[in-house]
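Apart from one protein chain that is not included, each protein chain of the complex appears where it belongs.
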Amino acid sequence: MQWETVIGLEVHVQLATRSKIFSGASTAFGAEPNTQACAVDLGLPGVLPVLNEQAVAMAVQFGLAVHAEIPEVSVFDRKNYFYPDLPKGYQTSQMYHPIVGPGEVEITLDDNTTKRIRIHHAHLEEDAGKSLHEDFHGMTGIDLNRAGTPLLEIVSEPDMRNAKEAAAYLKAIHSIVTYLGISDGNMAEGSMRCDVNVSVRPKGQEAFGTRAEIKNVNSFRFVERAIAFEVERQIELIEDGGKVVQETRLFDPERDETRSMRTKEEANDYRYFPCPDLLPVVLDQAYLDHLRSQLPELPADKRARFQTSLGLSAYDAHVLSASREMAEFFEEVHRVCGDAKQAANWVQGELSGALNRDNLTIQNSPVSAHQLGELISRVLDDTINGKAAKQVFQALWNGQGSSADEIIEAKGLKQVTDTGAIESMIDQVIAESPAQVAQYRDSEPEKRGKMIGYFVGQVMKASRGTANPQQVNGLLKEKLDALL
Amino acid sequence: MALEESHVRRAAHLARLAVSDDQANGFVDDLSRILDMVDQLQSLDTEGVAPLAHPLDATQRLRADEVTETNQRDAFQRCAPAVENGLYLVPRVVE
């Protein structure tokens, strides 16, 4: 039997507001427990919520970025359930009238083709606190600092057909929210969290299979691994005559498996109803137009522009637009040096290699975009050759100078293009290498091309890398051939 | 819509209220009478009427995104039944 996988994602994005969605408490990460949980966040008797305008603006910006309908009216509802990290006994969320309606996201697959994934809706809600299970005499400790942090829950349609598509979708969402600056997208700190709905069905069947919801899938890598495990589990189960049950499963990254969360005696009944403490949020066209006019260039547009007006390959355009930081870095390098292809090569080559080696992100690159742009300029205007450029890059990386020019000067890497100087170096190499000259002379003419490499190497060595390699090549050939 | 003991049990579970068997019977009686009274609503034709959640047709005002609250943990935890190291304590939560 041929199986097809059907995947939908629910991505929770913490919005980068300063204060909480319904209170004036700080959202800063990492504070002492409960020092950022104000009366409203604690759900003290008598407190009331007031909606944060920035949370609304950020949700709408996301909606506009995914070409979604933004309904004029959205409404907050209460989702009622008891849990110690949920102070009021309900989560204020949006069930019936979310702030962002249907939209779509373009994802890029490994073969550089693209696919559209539909977004069902996105809604605003408040985050819960955290339960800490360290041993407090067999008790659990509750920290409510995170309670009330604004979340945008982005719900996709079940449009993904394999784990790679799901990961690409998650990356696309990550890239959109970070481009917009509405989230730091830090998955390790929980700024972006993902639940995955997975089902399988025989290829060609239209009806969806029974799905499992996998919680706690909080990295791009885990998405792929969790789906891979879950798909295999479901297929095996069905092929062995069993049935998939609709349930919530937890991904355990350590054991690389999903497992059923302890089944409750009965299904939850959240008793959603409109929150009487909040009024309908009404957004007019002028507000939407204003936010639209402030949108930055988004990844998909950037990618297209990199290909069409900068002439980059589809691959380069995708890699360089994947994150806002990468794109900004590349564009600055390009602005300074004026050559998109060189800029792309350097950013993806020397720079990315060094970043990977030292385990740094591009935001923390010791070589700034401006420095790299200047360095490339010096190659383009023949001040240095490619080999010297790598030395300059290393020096910049190690903080041995503040600009390419300074390092070129200090290390004397300026390319030697004076024919006389090069000729005298060639003469000396020829004089010191009688055996190689003899070999060259006695060779078949078609093999001499290869042999010239030795002489080039010697001359470059003599010039400490600064001689212009093209010139060296040309002059050497002339001089050696003159000896024939 | 007749109310059965199972409804009361389920509501008590959802509302996290411990209810003894005796109490459950009493609640079935009381709640049944209340719901009988409430059921008068069903006789009214509300076709085409939009639900009204708020008595005024007002819309939500928005707050500037500013941090206005300071740490008041000590004051807030003074009325808490069990705290340690600034954390509220509950019986162990099993995930």
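In order of appearance the chains are A and B, and numbering begins at 1 in each one.
Just so it is clear, a residue touches a chain if its C-beta (ideal position, glycine included) is under 8 Å from a C-beta of that chain, and two chains touch if they have at least 3 such contacts.
Assume contacts and distances are computed from a predicted model.
The chain not displayed here is annotated in its UniProt record as "Glutamyl-tRNA(Gln) amidotransferase subunit A", chosen from "FAD-binding oxidoreductase", "Sulfate reduction electron transfer complex DsrMKJOP subunit DsrJ", "Urease accessory protein UreF" or "Glutamyl-tRNA(Gln) amidotransferase subunit A".
Within the full complex, the residue among A:Glu239, A:Asp269, A:Asp289 or A:Glu432 touching the omitted chain is A:Asp269. Touching residues on chain B toward the chain that is not drawn are 1, 3, 7-8, 10-12, 14-19, 27, 30-31, 33-35, 37-42, 44, 46, 49-56, 58, 60-61, 63, 72, 75-76, 78-82, 88, 90-93. In the full complex, chain A contacts the hidden chain through residues 39, 42-51, 78, 80, 82, 84, 87-90, 142, 269, 271, 273, 276-279.
Quick note on the criterion: only the chains that are shown with their structure count from here on.
The centroid of the Cα atoms in chain A and the matching centroid in chain B are 41 Å apart.
Across the complex, chain B meets chain A through its residues 10, 13-14, 16, 53-54, 58-69, 71-73, 76-77, 82, 84-95.
Within the complex, the chain A residues that touch chain B are 17-19, 23-26, 32-39, 42, 44, 50-56, 75, 80, 82, 84, 131-133, 136, 138-144, 250, 261-262, 266, 269, 271, 274, 276, 278-282.
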